[in-house]
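This is the structure, below, for whatever I ask next.
Note that one protein chain is taken out, while the other chains of the complex remain in position.
For subunit A:
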Amino acid sequence: MTKNPSTRNPSTENPSTGSSPARITLRDGDWPDPPASPESAAFVEAAREGRFLLRRCTACGKAHWYPRSSCPFCLGETAWEEASGEGTIYSYTMLAREDPPRTIAYVTLAEGPTMLTSLVDCEAESLAIGQPVRLVFAQSRNGTPVPCFRPVEAAEPSQAGPVP
């Protein structure tokens, strides 16, 4: 398994005991592999370069999630575009028994769509609906980039474009 150092934060690598409050780490390599699909190939390729893509309809102009070749609003053709990677938490939870702990969440992207994802690099107790988050790629067991989000620190300036 190869690890991409740019997506790892060594300060969060402490092994969790599963006790509360839970520290959620990035957990490279622990994510089940996403099945490959012709409709996700370009996303994966860009993600390997640190770019986060979504799809927008060339007919009605609306962005959507999860990305698909036919627009879910009008069945028009869609095209990839680079997204900001900025969002806010819509809802989240975690399985109490999962060890190391892991979250599942919906994050609403700055571009509009809300996506199923996971919140990483955070304290479970400090998460809240509405909290600003920013994209970070983890890697699944076979090294496929997995789009996760981590809370934006209060002092951290918001920035456009993907975050390494």
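A few comments on the model shown:
What we mean here is this: a residue touches a chain if its C-beta (ideal position, glycine included) is under 8 Å from a C-beta of that chain, and two chains touch if they have at least 3 such contacts; residues count from 1.
We adopt the following convention: contacts and distances are computed from a predicted model.
Taken from the listed names "Cell division ATP-binding protein FtsE", "Acetyl-CoA acetyltransferase", "ATP synthase subunit a" or "Protein DltD", the protein name that UniProt assigns to the chain not shown is "Acetyl-CoA acetyltransferase". When the missing chain is restored to the complex, the residue among A:M115, A:V136 or A:V152 that touches it is A:M115. For subunit A, the list of residues touching the undisplayed chain reads 31-37, 39-40, 62-68, 71-73, 90-98, 102, 104-106, 108, 112-118, 129, 138, 140, 144, 146.
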